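Of the protein chains in this complex, one is absent; all others appear in place.
Let's look at subunit A:
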Amino acid sequence: MNSKAADRIATGVFVAIAITIVTILAGLFFYIFVNGFKHISLEFLTSPSSNVRAGGGIRDQLFNSFYILFITMLITVPIGIGGGVYMAEYAKPGKVTDLIRTCIEVLSSLPSIVIGMFGLLIFVNTTGWGYTILGGALALTIFNLPTMVRTTEDAIRAVPRDLKEASLALGVTHWHTIKTIILPAAFPSVLTGAILAAGRVFGEAAALLFTAGLSTPRLDYTNWNPFSEQSPLNIFRPAETLAVHIWSVNTQGLIPDVNEVASGSSAVLVLSVLIFNLLARWIGSLIHKRATATK
C-alpha cells in the first residue's frame, strides 16, 4: 500500500500547486482592480498628468499608448505578414532559411531593454531625432516582428493544401494564389495573432524608456496638423506611454499621490490588455464559426 499512499500524496501536491497558481492570479487581479477602480474616474482619464502636484490624470499617456501601438502595428503587420509568407511559401530548406530562423529566434529572445538600447543608439542618437514616437514604434517593431512572422507562418501552414493546389491547377500564378486564396483563408488566425501581439506591445515599457522618452510636450487636441509641435499626431515628439508612466511615477516619486496614480494606471493598463485578449478570442471564434458553419 506504500505506493498507493505516495500516489495520493503526490496528487495532493499537484492539486496544491494548481490552487497556488489560481490564488496568485486571483490575488493579483483582485488587488489591481479593487485598488485601481477606486481611482479611475472620467476626470482621471481626461486630465493631463502633473509632475509635482497631486490630482494628475493620464490623458496624454493613454493617448500616447494607443498612438504608439497604432504606429507600431502599421509598420509591423505588413513586414510581419511578408516575412511569414516568405517563410511558409518561398523559403526552401537550406542555409538561408536556417539563418532567417535563427534571426527570428534571436530577435524574439532579446531582452526588451537591449532592444531599447539599440533604439537609443540608432533611432535617437544616430538619426539625431531625439526621443520620438517613431523611434519608440520602430523599437517596438523589432520587439514584435518575430511574433508576427511566426503567427503568419503558422496561419498559412494551417490553410488546407487542397485550396492552394486547386488554385495552382487552374493556372493561377503562385503570387496570385497567395494574394487571393491563401491570405484570405489565413486572415482570421493572423488577425487573432496581431491583436494578441498588440496586447503585449501595449504593456511594454523597457524598450520605450530610451526611445520614446519619459516626457510629453503640452498637447493641443484641437490641432490635427501632424507636423505641428503641439499636435498629438506628430510622430517626431517625445511620448510617455501608460506603462512607462507607472514606472516613472514610482521611481521619481515627485508627486504626493504616486500610489493612486499608479494603481489607477495599472488597472487601466491591465484592463486594456484584457480587452485585447478577449477581443482576439471573440473574433477568432466568430470567424471560426462562420468559416466552419458550426454553432
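By definition in this document, a residue touches a chain if its C-beta (ideal position, glycine included) is under 8 Å from a C-beta of that chain, and two chains touch if they have at least 3 such contacts; residues count from 1.
Definition applied: contacts and distances are computed from a predicted model.
From the set "Cbb3-type cytochrome c oxidase subunit", "Phosphate transport system permease protein", "(Fe-S)-binding protein" or "Multisubunit sodium/proton antiporter MrpC subunit", the protein name that UniProt assigns to the chain left out of the figure is "Phosphate transport system permease protein". Contact with the undisplayed chain is limited, among A:R53, A:R157, A:H174 or A:K289, to A:H174.
Mapped onto subunit A, the footprint of the missing chain covers residues 3-4, 6-7, 9-11, 13-15, 17-18, 20-22, 24-25, 28-29, 31-32, 78-83, 85-87, 89-91, 99-100, 102-107, 109-115, 117-118, 120-122, 125, 142, 145-146, 149, 173-176, 178-179, 199-200, 202-206, 209-210, 214, 243-244, 246-247, 250-251, 259, 262-263, 266, 269-270, 273-274, 276-277.
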